[in-house]
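One protein chain is absent from this view; the other protein chains keep their places.
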Amino acid sequence: MLFNLPYIAVVALILIGLAAVIFKRNLIKIVIGITLIESGVNLFLITLAYRGGSTAPIYTATTTEETIMSLPVPHALTLTSIVIGVAVLALMLTLVVHIYRHYGTLDARKIGREEE
Amino acid sequence: MMEQISQLVETLKTGTGLWNPLIWIVAIVIAFLIVYIIRSFGNKDYKKGTEQTKAFLSGNPEYEKEKMHIKSSNIYWGFLESLKWAYNALDKMHTGNVSDYVLWFVVIMGVFFIIMGVL
Partner (left out) sequence: MSIEELFNFLLDHSPALIVAIPLLGAFLTPLVGKINDKVRNAFAILVVAFTSFLVFLLANDILTNNTIRTYVFGAENAGSPIVRILFEVDGFSAYMAIIASILAIAGVIYAWSHMKEHTGQDKFYTLVLLMIAGMFGMILTGDMFNFFVFLEITSIAACALIAFYTNKGKAVDAGFKYIVISSIGALFILFAIGILYSQYNALNMAVIADSITFSFLDKIALVLLISGLAMKAGIVPMHMWLPDAYGRAPASVTVILIGATQASLYGLFRMVFSVYGNVFSSIDVTKDTVINTINSVNSVGWMLIILAILTMLIGALMALKQSNLKRLIAFAALAEVGYMLLGVGVRLASKVSQDITIAGETTTQVAFQGYSATALTGSVFHIMNDALDIGLLFLVAGAIYLVTKETSLNKLGGLARNMKYTTVFFLIGLFAVSGMPPMNGFASKLMIYQSTFQLNPIIAIVAILCSILLLAVFVKVFHSAFLGPKLPSLKDVKEAPKSLLIAMGIIACIIIFIGLFPNLFVENIVTPAANAIMDSAKYITAVI
């Protein structure tokens, strides 16, 4: 691959996601940051499966001895991780809706204090 | 049967010491007995119901019991006052803000990376 571009994209996505979680105050933006980190990790897993000039790892009628196939195991890992990410995202957004109903604000600095 | 009982009462050996709770219980019971015997040598004649059995609070009047019970926030006041510098720093750390929690995680990960890279 050209200059290892997917790996640079992985690191950039994870760093942007972490910056969004740490420096943003709105709760929805924190949730979007977590989704960015998850997309970065999924991209990393898929990029591990690539071999130069490969096709999909499925045996069809036209595969011969010399067809190069990409590794199928990281495909399974990525699918599982995407499904887990969907479940976590749904749970987080439901909790944000409940928090908004009680506190009336979405500012992460105004909620969560112990003394009320 | 005897070997099972002897396995129950064995002592715990650390690398440099021993600990056997049953011998400790026997020692504590003997100590309490000695304390009780010494206490029974005391002065038995006192008049109940007079000034001799009331609590002495340095001359201050004694309120009713509900007001004399110290609340839990006030119990360790001296300790908390003298460590005020530590508690201010700790309170600033526990803000309740979820972004700060992740910031600490990234800081510790960075420290670990530096240690692993250098050494």
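For clarity, chains are labelled A and B in written order, and residue numbers in each chain start from 1.
Everything that follows uses one rule, which is that contacts are C-beta pairs under 8 Å (C-beta built on N, C-alpha and C of every residue); 3 or more make two chains touch, one makes a residue touch a chain.
Because the structure is predicted, anything quoted here is derived from the model rather than measured.
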item	value
Omitted-chain contact residue, chosen from A:Asn4, A:Ser54 or A:Thr80	A:Thr80
Where the missing chain touches subunit A, by residue	14, 21, 27, 30, 34, 37-38, 41, 44-45, 48, 73-74, 77, 80-81, 84, 87-88, 91-92, 95-96, 98-99, 102-103, 111-112, 114, 116
On subunit B, residues whose C-beta touches the chain left out of the figure	7-17, 19, 21-22, 24-25, 65-66, 68-73, 75-76, 79-80, 83, 86-87, 90, 93-94, 96, 98, 100-102, 104-105, 107-109, 111-113, 115-117, 119
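The rule is simple: only the chains that are shown with their structure count from here on.
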item	value
Approximate Å spacing (C-alpha centroids) for the pair subunit A, subunit B	47
Residues of subunit A defined as touching subunit B within the complex	18, 21-25, 30, 108-109, 111-114
Residue numbers on subunit B that touch subunit A, as the complex places them	95-99, 102-103, 106
